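Working notes, structure below.
As you look at this complex, bear in mind that one protein chain is not there, while each of the others sits in place.
Here is chain A:
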Amino acid sequence: MRRILSIGLAVVLLAGVVIALLRGHGSSHRTTTVHGVIGSEKEAFFADPAVRKAFARDGLTVEVDSAGSRQIATSVDLSRYDFAFPSSAPAADRIQQQRHVTARYAPFASPMAIATFQPIADLLAGAGVAKRQGPVWTFDVSRYLGLVARHTRWDRLPHNTAYPVRRDVLVSTTDPRSSNSAAMYLAIASYVANGDAVVRGAAEERRVLPTLTGLFVDQGYTDNTTEGPFADYLSLGMGKAPLVCVYEAQFVDAAVRNLLKAGMVLMYPTPTVQSRHTLIPFDDGGDRVGRLLTSDPELQRLAALHGFRTADPARFAAVTADHHVPVRTDLIDVVDTPSYDTLEHLLAGVAKAYG
């Protein structure tokens, strides 16, 4: 009896599907699934139901895998995907070269920033490294490199009662061997260590490498995705991570989601670099995703809500004003990242020091 019933149920179901197929045929309501590989810091954006809905309105379902941007440019099998969406322009350049693609979309960007806490900001202000201009904090990379060169410990900073910890003053980063945010941080430090000039050529690479190596290796173990240290920042606080290198977008996103606690401070390194999230399409599906991200007003609005800077600065300004995040709306001290090859040489040099 049960078996007859279940066969009957199956027939009804199948009939329903056939009717749906017939009705669906010829209508414009077709959904295309597009697969992409993205830098992990955009995972939350693509998982956002509002973003999925916005794509669905244009008949797209976007499925993504996340990976480190350097992995996307080097080790990920891109033939499985319709687009790649690394978090930096150099990684995108590399993918374009390898895959012989000319199209690219840069729908949003985010400058590198430093997440810290009020007592640490005050302490660094006393040491001449941090400065408050209006509501916005800046972080002087050149002076910071000076502290690092002298292996200055937190408990050796003058008048330090707030954070007397026997650790070197070091910005926490991710693993430079796998993660884009660490590579962007390296780009900033390399510019300053090179006498305020973008590093070019073997001689300059050799000159700045010893400075760069210590910034990473002396930290000891580092996480391999940008979520790791920022999650520690949000949940564990000052003890674990007094200074964390982040994308500005991560901090703004946390503010929008109401995850920031009192005393959490965003600082802008001077100079800084922009992480330009760049989409490389491999076929029509990928191209549609790139076009929509760049031109669809709803997707641009959602990107701003996730903390990214989009083509229209007013959107980002509105989001940060709504959520009272003191950001630097006009980024002035932005420098270029080194070329892909130079960046790779520097990262390889640092990787070698890990042994």
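Here, a contact is a pair of C-beta atoms (placed from the backbone, for glycine too) under 8 Å apart; a residue touches a chain by one contact, two chains touch by 3 or more; residues count from 1.
Here is the rule we use: contacts and distances are computed from a predicted model.
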Hidden subunit of the complex - UniProt protein name among "Sugar ABC transporter permease", "VWA domain-containing protein", "Cytochrome c domain-containing protein" or "Gluconate 2-dehydrogenase alpha chain": "VWA domain-containing protein"
Identified contact with the non-displayed chain, of A:Pro111, A:Pro269 or A:Gly285: A:Gly285
Candidate in contact with the missing chain, chosen from A:Pro86, A:Pro111 or A:Gly228: A:Gly228
Sites on chain A contacted by the missing partner chain, in the whole complex: 3, 6-7, 9-10, 13-14, 17, 20-21, 24, 30-34, 40, 65-67, 75, 82, 151, 153-154, 165-168, 170, 175, 177-178, 214, 216-225, 227-228, 231-232, 234-237, 239-241, 254, 259, 261, 283, 285, 354-355
